[in-house]
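Notes follow once the structure below has been shown.
Complex shown without one protein chain; remaining protein chains in place.
Presenting chain A:
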Amino acid sequence: MLSDFEAAELLSFLTPEARPDVKGHTTSYILGLSGNRDGCRFLRTKPDIITALFALTSDPSIAIAKDCYFTLINLSADETLHQVLLTDIKVLQVMMKKVLDPEFVFSDQICSILSNLTRHLKTCKIMFKVLQEDVGVAKLVEIFCAESFNKKAKFHHLGPLLSNLTQLPEARSFMMDKDRCVIQRLFSYTQYQASVVRRGGVVGTLRNCCFDHAHHEWLLSDDVDILPFLMLPLAGPEELTEKENDGLPVDLQYLPEDKKREEDPDIRKMLLETLLLLTATKAGRDIFEKKSVYPIMREFHKWETDVHVTAACEKLVEVLIGDEPEPGMENLLEVDIPEEVEEKLTKADAREQEELEKEQERMKQEEEEEKKKRSDTEGSEKEQEAGLIR
């Protein structure tokens, strides 16, 4: 890596007064450095450079500012840099507020940085406090849900940001505040075609919120009605009988024949996990029963090919069609699991994982053999053809 002397030289080129071309080359070089782990770790030891980068985000040259933002995005993606990035909170505070400016051109980059910085619990706590005080999570949700708040920015990365924030109980409380209308605004984005980042972030947020089973009844109530929005991405174009349709929640009825399911398997898995969480309480299970969503899961199970997602689906279906647990065990999240049982369950889980992975491997192998066979036959056919022509 660079010597201390070289680093000091770089620093001198990163002042606002430095010659623009020199500045530009330097920021470009540093962006390159930040692209790999060693470079990041090196920059971690040079807090002065990082401070200079923050300052240069306001440089009049768009290219230089852009380099700085992208460098910071790279740096924030590395957890080991979070400490040093947060040393001067005030700088972050200034940056955060820029998001509120509907004309600001680097809002998306700021959102990425904020999203990265909230990934891990410790820094998340600090970030949440700062965000609430300076910007307000309510305002962030508002911007996230506004169609055209800023012509130059899409704010998709606010999705994962909110998802990260909801690791914290205080963030979840805020999102599910009964006196406000916050989490409801996110629901329609579970089907947002244009951005998998936004979709994934929203589903992640909803999943985290569903860990608070005290809120389940409210979430599933008619006023809030989270259920259809979790099921819609899993519902497909298959035609259901009129009886089945009429038993479903309104949003799931009579879906058109061009209805597409969620294409990202990780998001599908998250949706199923969220639904499973909601079946933890008796009240939740009762509501599920009333809403007859089984036909949707039945068709989904027929369609799903990913083994992990299928496993999650089967877990959910088991609860949906299974019997009620005995008294004392109604809230599955609160049941005390005796140690030996817990051990056994963990081992069983591990075995299941292994089996799933073996299954996946097997399927992959089969696919490859198929491909080979096909290309083999193609090869021999070609030979035959050539033979005929000859």
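Simple rule for what comes next: contacts are C-beta pairs under 8 Å (C-beta built on N, C-alpha and C of every residue); 3 or more make two chains touch, one makes a residue touch a chain; residues count from 1.
Definition applied: contacts and distances are computed from a predicted model.
Visitor: Since a chain is absent, check the UniProt entry for it and pick the matching name: "Very-long-chain (3R)-3-hydroxyacyl-CoA dehydratase", "Monocarboxylate transporter 13", "Cns1/TTC4 wheel domain-containing protein" or "Pyruvate dehydrogenase E1 component subunit alpha".
Guide: Of the names offered in "Very-long-chain (3R)-3-hydroxyacyl-CoA dehydratase", "Monocarboxylate transporter 13", "Cns1/TTC4 wheel domain-containing protein" or "Pyruvate dehydrogenase E1 component subunit alpha", the one UniProt assigns to the missing chain is "Cns1/TTC4 wheel domain-containing protein".
Visitor: Where the complex has a chain not shown, which of A:103, A:142 or A:286 is the residue touching it?
Guide: A:142
Visitor: Per the definition of touch given earlier, which of A:93, A:253 or A:292 contacts the omitted chain?
Guide: A:253
Visitor: Of the residues A:17, A:38 or A:179, which one touches the chain left out of the display?
Guide: Checking each option in A:17, A:38 or A:179, the one touching the absent chain turns out to be A:179.
Visitor: In the full complex, which residues of chain A touch the absent chain?
Guide: Counting only chain A, the missing chain is touched by 138, 142, 145, 179-181, 184-185, 222-223, 228, 245, 250-251, 253-256.
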